Each structure stands twice: as C-alpha cells, then as structure tokens.
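In what follows, a structure is listed as structure tokens, so that the remarks can point back to it.
All protein chains but one are shown at their positions in the complex.
A and B are the chain letters, set down in written order, and residue numbers restart from 1 in every chain.
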Amino acid sequence: MAGISRRMLLQATAGAGLGSLAAPRIAHAAGDSATIGWPSDVPAWDPNQRFVPDAQSLYKMVFDQPLNQDPKLTLVGALVKKWEMAPDARSLNLEFRDDVMFSNGDKFTSSDFSWTFFDRIKAGHKVDIAQSMRKVIGIDTPTPTTAVMRFDSPAPTTPVWLAFLGSFVVPRAYMEKVGLEGFNAKPVGTGPYTLAEYQMNARIVLERNETYWGPKPALKRITVEVIKDPSARVAAIQSGQVDITINVPVREVLRLKQAPGLVGELNPITRVILLQVRNDEGFADPNVRLAAHHAIDKKALSQAFYGGAAVPLTVPATPGSPGYLDDYTFAYDPELAKQLLAKSGFSPEKPKKIRMASTNGQFPNDFDMARAIVAMWKKVGIEAELEVIEYAKYFELNRGNKLPEATLYSFDNATGDPEIYAGYLLNPKLPFSPWKDMVFGQKIIDMFNVADEKERIAGWRKLNQEAAELGATMPLLQSVQTLVRKQNLEYQRFGNGWVLGQTMRWSG
Amino acid sequence: MQLLATLGRRLLVVLPILFVVSALLFTALRVLPVDPAAMSMPPTATRDEIEAARRAMGLDQPLPQQYAIWLGHVVHGDFGRSIHLRRDVVELVRQTLPATIELALCAMLVAAVLGLAGGLLLFALRDNPAEPVAETGTTLMMSVPEFLWALLFIFVFGVALQAMPFTGRLDPGMIRPDITGFLLLDALLAGRLDILRSAAAHMVLPAFALGIAFAPPIMRVLRSSLLDVYHEDYIHQARLRGLSETRILLRHALKNAILPTLTLMGVQFGFLFGGSLLVEVIYSYPGLGNLMVDAVRNADLPIIQAVGLTYCVVVLVINSVVDGLYLTLNPRLRAR
Partner (left out) sequence: MIRRSLRSGRVIAGGLIVLAVLACALAAPWLAPHDPDEQNLLTTLLPASWQAGGDPAYWLGTDSLGRDVLSRLLFGARVAMSVALIAAFGAMIVGAALAYLAGYVGGWLDWLVGRAVDVWMSFPPVILSLILMTGLGTGLRNVILAIVLVDWTRFCRVLRSEVIVVARRDYVAAARLVGFSHWRTVSREIVPATIPLVVTLLTLEMGIAVVVEAILSFVGLGVRSDQIAWGQMIADGRDAIYQAPWNLLAPVLAIFFTVAGFNLLGDGLRRSLDVRMTEGRE
C-alpha cells in the first residue's frame, strides 16, 4: 500500500513538473510595462564613472543630464533651463529648474551640479567625466538655481558635453552619506524611472518615478534584460520574451520583419565606421594610403553587412551633422588604386605588405567587414595581415605607438559635433589617433581653441576634406542601429540611437 | 567525527597547493602584454595620470613585492577592484558563484541519473547481442563535448521546436528573490511557484547539456563495478538462498558497486564545474564563467586572478570532500 501510494505520488509530481515546464512561458504584454533586450549592462550605477555609449540609454532612464538632445540631436534644456556661453568661451552661465527632486526626496540644487562636475572630481573620485571636464577650474553657485562654470581655456563644446557621455547629475548629500559602494548598490537620480531591482549582467527593473518633473512616462515598469549574445536577442524577441531589442544581425532584422506582429528597423545613427590609419611604416607612402582607400567598395560592404542601409562616407562625420560635406566624394576605383600602387612599385603579383587590426563583436559584422576589406585590398596589390584586438586594447596599443597601419574602428558621437568626430579621431595628442604627423595634427589641435561657432564649423569641414585627400582617414560607413520591436510598442527614435523607456507606449 | 578529522586533514593539504597556484597565476598574468594601469584609465588620460595610477596600484614595485602586497590583501579578503567594472572583485564573485554552483549541481544530478540508469542498462545488456551496440553508443556519446551539446540543444529545442527558453535564468519581468543567490532555493523560500517554474525551465537545457556530457563515464564505471561485484561469493550465496535477481541487484550488488561510482562522480564534479564556463557563455547564464570570459576579453586582471582562484578552490574542496568521504565510507582504506 505504502509502495503504491509513493509511486503514485512520484508520478503525480513528475507529471506536474513536466506540465509546468511545458506551460507557455511568454509573458503577455501588459499594458503598463515593457521589456527591453539590451546587449550590455551598465559598468556601474555611478553614471559619471565610465564612458560607455551603450549604457547612455540605461542611465538616461534613471538620471538626468543638465542638457538634453531632441530626436534630431538639437541641444535642448533639461535640468538646465537656460545656458549662455561667454564670447571668449571661458565661462558658461547656467540656470536650473527649481522643481526637480531626487528619487530619495531631496531637492536638486546647483550644489548637486557643482558636486557632480567639479567637487567630486577634486575629491579624487575616479570618474571619467574628470576627462571631459578637464578645462573646468571652478563652478560658482551664487543661488540654488544658478551656476557659473569657469574654464582655463576656451571650451566651446562644454554645453555639448553636458548632454554627452557620463554627464548625469548625482545627489551630493546622498552620495556623501552612503559612499560610492552604497551609491552603486542603491543609486538615486532625478530621472523618469527609479531602480527597483538589479541583477548584474542579467536584469534591470525600473519603476516609474511618480514625482518626475518632466513628462510622465506612459509605462509604469521597464525591465531591461541584459542579453549579450546577438542570436539570443533574436530568439528572445522572436519568442516574445522581450518587447524590443537592438543590435541584432542585420539579416535577422530582414527576416524578422516578415514575422507577424514584429517590426524590424535599420536606423542610421551618429556612429561612424572607419579605418584609423598611421602616417608612417607601411602607410608612409601617400600612394599606398590613397590606393587603400580607393580600393574599398563601401557600397558592397553596406549591401553585404547592413542590407544597404548604412550610408557610405567620405569624411569622418555623419550626414546631417555640421561637419558633413554633401558635395565631396572619394571614388571607389580599383583601377586608380592599382595605378597609384604601380607608381610606388607594387602590384597584385608583388603586393605591399601591411598589418591590419579589427575588433570582433564590438559592433555588428566588424570582423566580417575587416575580412572583406582584406580581400578587396588583395585584388589591387595590398596584402594585409589581419589581427583581432579587443576594443580596450586599442588605446593601450596606440599609447605604445604599436597599432598596425590600419585599424577598423567605430566611433560614437551622440552629439554630432564635428570636434568630437575629426577633432578626437585625428588629434595626435589624443589616444584615438594613430596619425601622429604634426603638420596636419597641429591644424586639428588649433581648431579646439576657436571660440566663434561659425568659424569653428567651417574650419572642421575644411579639415575633414583635407584629411580624406591626405589619406589620413578612411571613413567607411555610417553605422546603423538594428532594432526589432513588437508592432504595437511605439517608441521615440533618436538620431543617436538612444532607446528610452520613457518614450515607449503600447498602441491599439 | 572521523569524517570531520579526515576532511580537516585533507583541507590542510589544499592550502599549500592554493599558495602555489596563486603565485603561478599572479606571475603568469603579470607577464601579459597589458598594462593594468593604462587600462584602468579612460582613453583621454595623460601619460602622467597613467604613471600616477601605476604607482598607486603598486605596479612600479618588483614582482615578488607585488605578490606579497596582493597576498597580504587577499588574506584579509580583499581581491582588489575590477579594472573595467570598477567594482569590488569579491562582490562580483559572490554574486556569480551561487549561479554557477547551482548549474553545476543540477548538471551533476542529470549526469548521475543518466549515468546510473545507463550503467544499469549496460549491465542488464551484458552477454546480450545488443551489448556492443550499447557500448559503442556510450563511446559516441563521449565524443560530444558539452559545448556541442549546448549548441545542439539550442538548435533543436530552442530554435526548431521553440519548446525551451535558452537565455538567462528567468523569464523577463520576474523579480528574483535574493536570499541565498541559489535561485531555485530562493524561489522555494519565497514561496513563489511561478518563479520556481520559470527558473526550472531555464535550467533544463544548460543542465542537460552539461550533465549529459559527463554521464557516459559514470555508466561505464557502474557497469564494470557491477560486473566485478557479481564475481564475488556473496552474490552466489544470495542466489543459492533463492533471492530474486532484482533483489540481488538492488540490495547486494548495487550497495557494493556504488562506491567507485560515487568516487568517480566526485572527480567528475570538479571537471564539470570547469566545463560550466562554455555552457554559461552559450546560454548567457550569469555565472562565474561569463564573468571570466568577459574579464579575459577586457584583460581585467584582478577578476581573472580571483575567478581563476575561485575555480581552483571549488575544485580542490570538492576533491578533498570526495577523498574524505571515500576514506570514511571505505574502512579498508582507513587503516593505511
């Protein structure tokens, strides 16, 4: 008797177990919540700590920036109501909103602003904004709603930086009370959502901040699933585990478009994909550099890896941004490339040997694109040995002057400002540029101190063209953000690829 | 008591091994062509700032001194901060280790059940025409390493049949009760059956992928131990007493044949724990393995060091426990 009942019990539990496993797992899209499948986690919840482009969207849901960008990337007010740069670009007057509360109930004042952008850097906190605020020599706070930033040299791009990487306001009193570890464990911001639950590298659960100063988000809860693997993100959106996801392979977007109830988008963003090049070693000869550039069929790259959606570039700036040149082209011309190489004594039979580096998985299809470029070069007489490097190693190699002749690189400039494109990518004093020639380099460096806005933009446009003609840069494509979402989940598309929970709503 | 004493002795042996392992690990990682100081700074940092960071991290000291400093901190439970994530490394390990242990235990359960069932089946097929077929089957099973099982399972159950989830530990939208870090246990403790069900569903594919790869050796050892035991006199006597074959197998033979099998499972568990790394990567399972692979990609030395050492500690502790249990359970060896 006992035996029988035990066996029955076992069978019953086994049945229940199987039944429960087979039960539908797909959570039905609730009206007031959405799940985002995101490719990476925040590096830490202290938003000033590290410059990670992919984390900006996550931070922007919990924290606010002094200034914001609208979907077309124009600077607009946020915590800062009004801002005015002095004509010599050595000081910046700011006026703040006075209706902003941190999620712990503290009121936001100018003291929090000066803490974030000056005091905490002086206090020795290891934060990346110490780099972007390098020129700041003091922040005066005459009243709780006003501040004056002072610089040691012209800093015309400071307003842009106040809406860029890492520039999120954190609360002085709270951070001093709980310390850095405490803040990272329980972050407090002024943003439209507050952090309800966090499981590192797995999940971020955000609840709506009911006392938010700005437009109230439509959705009450946003869950961010950190899914690093692209094919896993595909599976997650396909099975309905997430409602929206980004950075899935382009071909998957084209395929998922056909699926009922899903929308696939290829959105051009402010990210440029280019080859960063050296001015010496195998690339000392301008003929070789220009031949290398002429040999690349950018349209074919776009077609093969971005479904044709990525715009081929000739200068290191994206279409629509101030530094872009509509009327300048750099031809794909393999015959010209062969002629140039022949002038220097090279041919497909007697190729010029160079080295090339690429990341693998840093951005969609990076490694494939590098391998395709190697094949294109081989046809005209450049034999490149391809090496895979980790993104973090790029700067270290460059510091030691050890980068190869060409490195496939992607540079994200959510602001669109030309200084943050060419000015960073080609400045021999900054770690991004393997181009160390000071003749051209000095022209770039000088542009940083031009205070007049018109003169500044015109100067950058001129330098952009010069760089391409010199072979100092080989821009390839404007990157696209791939995005797949449920058809009835609406969101605001931004020119820089932000995907923000506060802009989402369910339709129909 | 006996068990505890044996265990204590075993664990004492572990310490010097760990010391050597940590020294080797430290040296190997310091020879790497990466500069932790430069990596810890944002790209725009100047040379002077990097030099300052290098001094602050003690990297200007000779290697033995660096190791002594590091060891001094480690003894006090301080493994430093991650270069890339800038978080306390111990905290990172504490958050991910339970997930990996949970996966390894579930996989071990799968391996044990499949292994024991398969072993009994192989034994039952002895002297049967089907025996060579079954044995070749186990050889073929052994030829599929865990990462291929993982990919195949995703292909079949995730993509083709769409029957099972294959990323992470839980369905989206569920908030994980964080009590012990062991999700299945936490769900039970919190009384959340929905979470338990979801967590169990997410565990199925990774646990099977990992477990099935380690089952064949268990099958084989159980089979050969059973064959050995059946040569013993007491089996013969039991037959003479008229006991049924099932009773002989379960009451007498299995009891004696299980010991070598259990020992093997212990050894297997150590390997299985290391093998979890790839399965975690393939299933985006937030455990020690993913932490390690990310750290390797970012050349995050403090994490590599701490996680490498954690793997060693777990393996050594498992081995010691197995040895201790073996000696305690097997009185014949204790006399040595």
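By definition in this document, a contact is a pair of C-beta atoms (placed from the backbone, for glycine too) under 8 Å apart; a residue touches a chain by one contact, two chains touch by 3 or more.
Note that the structure is predicted; figures quoted are calculated from it, not measured.
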Quiz prompt | Among the chains presented, those that the missing one touches | solution = A, B
Practice problem: Could you tell which one of B:Leu11, B:Val90, B:Leu105 or B:Met142 touches the chain left off the display? | Solution: B:Met142
Exercise. Would you indicate which residue among B:Leu114, B:Val281 or B:Ala306 is in contact with the undisplayed chain?
Key: B:Val281
Self-check item: Contact partner of the left-out chain, one of B:Trp70, B:Phe123, B:Phe208 or B:Phe273
Solution: B:Phe273
Practice problem: Touching the absent chain in the whole complex: find that residue among B:Leu11, B:Leu29, B:Ala52 or B:Leu262. | Solution: B:Leu29
Quiz item: If the hidden chain were put back, which of A:Ser114, A:Ser167 or A:Ser231 would touch it?
Solution: A:Ser231
Exercise. By the contact definition given up top, give the residues of chain B that touch the hidden chain.
Key: 17-18, 20-21, 24-25, 28-29, 31-33, 132, 136, 139-140, 142-145, 147-148, 151-152, 154-155, 159, 213-214, 216-217, 220-221, 264, 267-268, 270-275, 277-278, 281, 292-293, 296-297, 299, 304, 308, 311-312, 315-316, 319
Quiz prompt | Where the unshown chain meets chain A, residue by residue | solution = 230-231, 234, 249, 251-252, 255, 300-301, 303-304, 360-361, 365, 367-368, 371-372, 374-375, 385-388
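Just so it is clear, only the chains that are shown with their structure count from here on.
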Practice problem: Go ahead and note the Å separation of the Cα centroids belonging to chain A and chain B. | Solution: 37
Quiz prompt | Footprint of chain B on chain A - complex, ascending | solution = 17, 20-23, 25, 27, 33, 35, 43-44, 49-51, 126, 128, 130-132, 134, 181, 184, 196-197, 199-203, 205, 223, 225, 227-229, 232, 235-236, 239, 241-242, 390, 392-393, 395-396, 399, 430-432
Exercise. Write out the stretch or stretches of chain B touching chain A in their complex.
Key: 34-35, 38-39, 42-45, 47, 50, 84-88, 92, 95-96, 158-159, 162-173, 175-176, 178, 197-198, 200-201, 204, 282-284, 286, 290-291, 294, 297-299
